[in-house]
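What you see is the complex with one protein chain gone and the rest in place.
So, chain A:
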């Protein structure tokens, strides 16, 4: 879930689907704009707009394909993607998989750099989790497609990092999450646990992707000459997932 400034994030989402900004959302957007000072706009302006569009498209694609992959891969009616009741009831078993990074608000260059790095980290994490679970639960074509899209988005964000002049190696590798992924296999001892792990991975991927989408919407708004072009379907999905 988008813990950081949830109300701001989802205000952006709500605003993006309506034809005109509602007054509260407009205020929030203005606040963001004020906080996003001149230096970050310089960074944002040097980003290749096509790369931003490609990355934005792919996050939409991942959000569209995650439910399809879940439906084809996990044959368990007790595990429904996006069901908040089940989400709460699996809080205990959630520790089986490592958590995804929490994305910061992009307010300055540093936060932008951190945000991009966390996107990369989170995408890699889910890629690793899927590869691990696939060893126990045979992947389907839809999972295969999802993996390819995650891989491609990962590549595009790294491209944005390079365009912005950020050094990816500056951020230390998250060794803890690496260990936990490696240790995941210890929990995948029963069919039930394998399915739970798969469900938790996809649920977390969906939540993380919504956060990435929020970040991209804010990048677009802050980048000059970039009009809003939102897919109402995925935005609605994230709003539902956030329980709004």
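Rule of thumb we're sticking to: a contact is a pair of C-beta atoms (placed from the backbone, for glycine too) under 8 Å apart; a residue touches a chain by one contact, two chains touch by 3 or more; residues count from 1.
The criterion applied here is as follows: contacts and distances are computed from a predicted model.
Q: Can you pick, from "Mitotic spindle checkpoint protein MAD1", "Ribosomal RNA-processing protein 43", "ATP synthase epsilon chain, chloroplastic" or "Colony stimulating factor 3 receptor", the UniProt protein name of the chain not displayed?
A: In UniProt, the chain that is not shown appears as "Colony stimulating factor 3 receptor".
Q: Please pick, from A:76, A:155 or A:178, the residue that touches the omitted chain in the full complex.
A: For the chain that is not drawn, the touching residue is A:155.
Q: Among A:132, A:211 or A:230, which residue is in touch with the absent chain?
A: Checking the options A:132, A:211 or A:230, the one contacting the hidden chain is A:230.
Q: Could I get the residues of chain A that touch the absent chain, sorted low to high?
A: 50, 53-54, 56-58, 60-61, 63-64, 141, 144-145, 147-149, 151-152, 154-156, 158, 227, 229-231, 233-234
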